[in-house]
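Reading through the structure tokens given below for one structure.
Removed from the display is one protein chain of the complex; every other protein chain stays in position.
In order of appearance the chains are A and B, and numbering begins at 1 in each one.
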Amino acid sequence: MRGMRRIGFFSIILLISVAIHADAQAPAGLSPETEACIACHQSVTPGIVADWSRSRMGRTSPREALSKPPMNRRMSADKAPLPETVVGCAECHMLNPDTHRDTFEHQGFRVHTVVTPGDCAVCHPVERDQFDHNLMSRAYGNLMENPVYLSLVTAINGSMTLTDRQLRHVTPDDMTNADACLRCHGTKLTVEEKPVTRDTAMGEMDFPVIQGWPNRGSGRLNPDDTRGNCAACHSRHRFSIEMARKPDTCSECHKGPDVPAYKVYDVSKHGNIYRSLSVSDGWDFNAVPWTVGEDFAAPTCASCHVSMIASPEGEILAERTHRMNDRLAWRIFGLPYAHPHPKSPDTTFIRNKDGLALPTAFDGTPAATFLISKDEMAKRNRIMKGVCGACHSTGWTDGHFRRFEQTIETTNANTLAATQILMRGWEEGIIPGPAAGDSPFNDPLERKWVEQWLFFANSTRYASAMMGADYGVFANGRWYMSKNAHEMLESLKIKAGLPPEGE
Amino acid sequence: MRGMRRIGFFSIILLISVAIHADAQAPAGLSPETEACIACHQSVTPGIVADWSRSRMGRTSPREALSKPPMNRRMSADKAPLPETVVGCAECHMLNPDTHRDTFEHQGFRVHTVVTPGDCAVCHPVERDQFDHNLMSRAYGNLMENPVYLSLVTAINGSMTLTDRQLRHVTPDDMTNADACLRCHGTKLTVEEKPVTRDTAMGEMDFPVIQGWPNRGSGRLNPDDTRGNCAACHSRHRFSIEMARKPDTCSECHKGPDVPAYKVYDVSKHGNIYRSLSVSDGWDFNAVPWTVGEDFAAPTCASCHVSMIASPEGEILAERTHRMNDRLAWRIFGLPYAHPHPKSPDTTFIRNKDGLALPTAFDGTPAATFLISKDEMAKRNRIMKGVCGACHSTGWTDGHFRRFEQTIETTNANTLAATQILMRGWEEGIIPGPAAGDSPFNDPLERKWVEQWLFFANSTRYASAMMGADYGVFANGRWYMSKNAHEMLESLKIKAGLPPEGE
Partner (left out) sequence: MRGMRRIGFFSIILLISVAIHADAQAPAGLSPETEACIACHQSVTPGIVADWSRSRMGRTSPREALSKPPMNRRMSADKAPLPETVVGCAECHMLNPDTHRDTFEHQGFRVHTVVTPGDCAVCHPVERDQFDHNLMSRAYGNLMENPVYLSLVTAINGSMTLTDRQLRHVTPDDMTNADACLRCHGTKLTVEEKPVTRDTAMGEMDFPVIQGWPNRGSGRLNPDDTRGNCAACHSRHRFSIEMARKPDTCSECHKGPDVPAYKVYDVSKHGNIYRSLSVSDGWDFNAVPWTVGEDFAAPTCASCHVSMIASPEGEILAERTHRMNDRLAWRIFGLPYAHPHPKSPDTTFIRNKDGLALPTAFDGTPAATFLISKDEMAKRNRIMKGVCGACHSTGWTDGHFRRFEQTIETTNANTLAATQILMRGWEEGIIPGPAAGDSPFNDPLERKWVEQWLFFANSTRYASAMMGADYGVFANGRWYMSKNAHEMLESLKIKAGLPPEGE
């Protein structure tokens, strides 16, 4: 019934659309292809057409974008295929049709569903290249092609069945992985051979079926063989810098107990200033470069990790980067220990001294060959401190970093204590471990060990890095790190048949 | 001392008030009764008078409300008792005095404290009727008149005392229940026989004493024998659509680990767009109907579940409903398994195959007779997809729903695995279960089982439904579902005196 009404409606729109074309009175700057898209899609998916029409891309031609001084440009290519044309639907969804396995015939056009970094790179090659060197662009492979992590994925996502005395996990199906880890890590998008035919308001149409779709993960494997997803942060169809600079964007993936960066930020002084004053003081989240003291008064995630930051006098305090560890010496996301950042964004070929694909060994030894050098760490710290220095004295910043590195040391020590408990269980044959060919992630004791580094040590380090108080103590911090280790020891004693004597 | 000052102050106000009446120069549209209320209450409770004076009701007469085209109306009755009178204090608090057991004599008027859906229905009968068919309007009875849930309430709220070897729970008192579950579910308001006399600034006055008051729960039992509470979402005394449409309103009851809808929304792409752009883009939360792309660019809770949504071309994409499962096929709030929505908002008479008042049996079998049919489920999915379709292609939406249904299946499977562990404990007499006449909610193992479905399976499903990443994995998601089942099995072995051998 509703479908019927729609068809009538669409016919009118089509007529108008045809009329516009016939008259050649196109709104300035839109390509005819984009006009054709809009003619229907303003009825079919009005929300995204409206989004796009509010976006900067929807109002700006490459020539206009390039008319700005280099420092104020949002575009890093020095030319674009259609310099006078506003960037509309067709300019992205019809780009590079031959590289896209998801390209399909649609109302006379060759259209693809998934716009990829390969498409964005036509105008933003520098940013795409930076992001391609970012760990986040490899988030799919770094997880799914590492046998250690893959056994963790199975222990989490694989459905359980109870046998007589054990819980068995099946290998998780693709949809479950897509619904879990891969929502942030990105799915592998594959186009099925056979399209689906749908009865639409415009009559029957064929559409490609894409396994792994929808997905907004940062390390997505795309149908044009590119990696990553610019829209993870620059959300469709506004593609805005404003949104990418606001911490809510990062919270989509960085709020869980494993990586509580947003939570910590939110209770930090920086987060408080952002929440309390950014609206009433009218901060400008769109300015390029982003000028501290003029456009904003406290950092968001992007200020410290991504954006080009300028002083009011026009000095660049930090260059823009989409390789988000450019300003980070330490990878505080412990695997299982905090360690210097990996040299390469592809971490699958890292081997620790025990031959496992982990950046540190169970005893804490870093896989140093694969990690950045002390010099590189010093350089990255210097860049980060340049951002801090916009508001903080050297004494303040040095004190902060000294304390932060002490916390890296003590959280690693507390991870070691927990690991020693676990290894005793493995060595004494109380629970089967990797040496016995078993997953290190299935026994309850092993799972407590995972929480020691993945939740509690991580939380404590994030809290230290951004001064978010309770995440270093009672909110998944040191309280839990310490409680958990004591419980692990007690559990090991019970499993070993020893009396769990009091402490 | 301060009281003394007040009395002086009030006397002046009273004189002014009397003067206004004498002069008959009432502000246009206020009833004399409302004026009398305001004359004192702008001093006694100035905050709510100010709230009301900013509200649409405080500035609009029914005649004005009805002068709009039907689609733009906020009022569903086609007439009201006082068509020319702005809706003020008296128009609600003096309505239907004879049906209200909380009606009392107050300064010459018959006033009641608790404004109820019965009062609101004078102007909003359609919305009240919809809400009366909403599960939420039955939240009191559905909890407190179901013996299964009631034993859970006791296991949670009943104060504990330690005997020699056991913790005993007393039956929780009414104030504790009101402070706990019933804050959201709603209390039963009963008027005590004897009023209380208070020494007020206006002299001694009598007021009714209402047990269960205050309360803002959605399923409140009111002193006029109506159910529910419109102010749960349309908070007093602004009664605004804006507030009901903002997700913070829903967060009052939907943020806990049992029902983390808000938390998931907050880290979803939708939540991020709302947080990042709704203020800077100036979304209009008051427009009726609510036009996607014009008034808002990403859904809040209300967009998908309640509001009348229109396209910019004026097409209605979804009709307004206050029966909030009108667009929901599945009840993902597992009891203990996710299941098709109940047919009736009153769930107390549901019986599963084992005779328990639960929509599914312990082995997962749905109490199908009491649940909606596959056809009805398909219809509701179609309505919901009509909202999705404002921004998303059919391929996107279908992919999302397919994945979501897979997650319903796997979370139900993981609930089953945990239930089988528990049932083995019951069957082997390791812990006393329902067959032994015992509550299924008191033993530590039973409590872990509750968390399996109530926290972890629920969280995973909410995360799937709204694409909130980590709530499906580490933030109370699959990680916990899997860890908890393994711990349950280990605990059962320890209780059974078996060696808790490693896995």
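Here, contacts are C-beta pairs under 8 Å (C-beta built on N, C-alpha and C of every residue); 3 or more make two chains touch, one makes a residue touch a chain.
None of the values given here were measured: they were computed from a predicted structure.
A.B. asks: From the list A:G271, A:P289 or A:P336, pick the residue that touches the absent chain.
C.D. replies: Of all options in A:G271, A:P289 or A:P336, contact with the hidden chain holds for A:G271.
A.B. asks: Considering the whole complex, which of A:G158, A:P359, A:P444 or A:G477 touches the chain not shown?
C.D. replies: Answer from the full complex: A:G477 touches the omitted chain.
A.B. asks: Write down which of B:S137, B:T249 or B:N352 is the residue touching the left-out chain.
C.D. replies: Spelled out, the listed residue whose C-beta touches the missing chain is B:T249.
A.B. asks: Which candidate, B:Q42, B:N96 or B:S344, sits in contact with the chain we can't see?
C.D. replies: Answer from the full complex: B:Q42 touches the omitted chain.
A.B. asks: May I ask you to list the residues on chain A that touch the chain which is not drawn?
C.D. replies: Within chain A, the residues touching the omitted chain are 266-269, 271-273, 275-277, 279-281, 292-294, 297, 311-313, 315, 386, 389-396, 399-400, 402-404, 406-407, 410, 413-414, 417, 420-421, 463-464, 467, 469-475, 477-479, 482-483, 485-487, 489-490, 493-494, 499-503.
A.B. asks: Write the list of chain B residues that the hidden chain touches.
C.D. replies: So the residues of chain B touching the unseen chain are 2, 5-6, 9, 42-51, 54, 113, 155-162, 165-167, 169, 173, 175-176, 178-181, 183-184, 196, 198, 200, 207-210, 213-214, 216, 235, 238, 240, 242-243, 246, 248-249, 251-253, 255-258, 279, 285, 425, 430-432, 438, 442-445, 447, 454-455, 494-495, 497.
Here is the rule we go by: only the chains that are shown with their structure count from here on.
A.B. asks: Determine the centre-to-centre distance between chain A and chain B, using the mean Cα coordinates as centres, and give it in whole Å.
C.D. replies: The answer is 34 Å.
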